[in-house]
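Inspection log for the structure reproduced underneath, given as structure tokens.
A single protein chain has been omitted; all remaining protein chains appear in their positions.
Here is chain A:
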Amino acid sequence: VATGDRSSQRLPPMAEPAVEGEPHLPTGRELAEANRFAYAALCGISLSQLFPEPEQSSFCTEFVTDLVKWLELPEAVLPTMTAFAKGLGGEGADVFAPILLKDPILKDDPLVIIQDLLSFSLKDGRYDARARVLICHINSFFRVPLGELDLLEETFLESLKETKEEESETAEASRKKKENRRKWKRYLLIGLATVGGGTVIGVTGGLAAPLVAAGAATIIGSAGAAALGSVAGIAVMTSLFGAAGAGLTGYKMKKRVGAIEEFTFLPLTEGRQLHITIAITGWLASGKYRTFSAPWAALARSREQYCLAWEAKYLMELGNALETILSGLANMVAQEALKYTVLSGIVAALTWPASLLTVANVIDNPWGVCLHRSVEVGKHLAHILLSRQQGRRPVTLIGFSLGARVIYFCLQEMAQEKDCQGIIEDVVLLGAPVEGEAKHWEPFRKVVSGRIINGYCSGDWLLSFVYRTSSMRLRVAGLRPVLLQDRRVENVDLSSVVSGHLDYAKKMDVILKTVGIHTKPGWDEKGLLLAPGSLPQEEPHRAATTSSSEKTTPGDSPKVATSTDPTRAQVPTGLDQEGASPPAATSPAKSPQICSHGMDPNPLGCPDCASETQGPCPGLD
């Protein structure tokens, strides 16, 4: 019954690394029984809080049941743990965290828990998005920075790859950190080989799965290698990183699907990671933004990132149309006026400036085509993800404009399938031309394990304009928050960052920071970037704009609350000064006044307008 006996019994198999000169490293199994109990309970309660939906309960129960076995807790605790996982009796998981932190092992290194949880989650050769969300959640209890988890995952990955890989590729600071963690990996592997019932994960994108087994044999020793080399072992290896090794980039559209003409994944980074990010571009333009990868230069959500190349022909047409519209409104003041008009919500179909309406047909057609195509592409993407072309690991989707629309329909399609859970970790929709009514977003709770971020800009006149004749105009997600009550949903007001729809591509680095997605450090800060190519000479300029925008947006999250938001604050004053009081909204007779304000360079001497135009002007040219 005594705990001491238990841990000493565990020692013989675990002592192997120590024998070979490495320090003996503790894991979850070696915590005191009470703390193992607290650990499992913490996970159980957290799961029930994160995934209270009935369709997730089987996952929660299974996870906890496995964890109890993994931690070698007596079966007697199972009923209690399942009760925790079902949301019964959870008085708050936070009570267990302080208990755990008092443990002699965890006191020095709370990462032990995270490490243990990670290897537990991966033991069957798949990495469920929900497990990753749970790990991040547990992370927060121990106040471990998220970067540490990334580092752990990286270490884990490396440990499964050839060990010969030199650290020189990585930056100095992270190398040191990694070295601290490196000593773990032997241990991890041994744990996996012995505990996972003979199943072991292998990696490397699968290209040479059997070779990895051979390589890993040198790390693990003969005992583990037997498991690795087995047919089952190799099968598990390929499972984590996608079938046939090629993964997403190897995906070829075998036949024309629906109306889709182009659909391929382009790598944004060369790394490999246990979770991936797919970025989806909303349009292509001439010049700098003619490629799909251009807007995502700063994205650093994971070391393995892709962007989706889809329907370039039509997206290029759309981009050109957008630029035509802009040149039709060459006057920046006009654009600013439009922004405020849209912001104030007084735009009726009749109040659009005549100059804009004359070029409307330029945009309406490509927009309509792309709207339609994005639905098809989204559905197709859904089926690729469902068939696990990317391997059994969490996926994060980020997209702007029509790219966000692709995501929206991808989620919608996935929600209709039975096994849609645990694939998607986070989704980020920026300026999404989709339905913003909460009930349409409701099914996404089932699909998305982590966060659903809706980045919107209420002053996005272009988005408002293309929806001018639609009844959906007032509910577009890219123009307003999605009012769905769920822990996942985060609405981020981007008004202070984005002044027009085209900014979504041009200011992506700032936007990503604002919504809390990790971006690459500044160009000059670090000579070595994770993604070479796709970064022409403009980079220093980009970095400069980044840092300056950072200064203007204090903190990095001007979230839903907008009291400090300069753009919003200016709206009422601007309107008052130009005398366009509310009646203007209803009476068409007065609307020309707004237009004339729009067409005339600084007609009313409105200081707000003047100062505001100076900012975005160069950016929009």
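The rule is short, and it goes like this: a contact is a pair of C-beta atoms (placed from the backbone, for glycine too) under 8 Å apart; a residue touches a chain by one contact, two chains touch by 3 or more; residues count from 1.
Heads up, the rule we're going with is that contacts and distances are computed from a predicted model.
One chain of this complex is not shown here; going by its UniProt record, which of these names is it: "Superoxide dismutase", "RNA polymerase II transcription factor B subunit 3", "Ras-related protein Rab-18" or "AAA+ ATPase domain-containing protein"?
"Ras-related protein Rab-18"
Write the list of chain A residues that the hidden chain touches.
On the chain A side, contact with the omitted chain comes from 1, 3, 32-35, 37-38, 41, 73-74, 76-77, 79-80, 83-84, 88-89, 91-92, 95-96, 99, 102.
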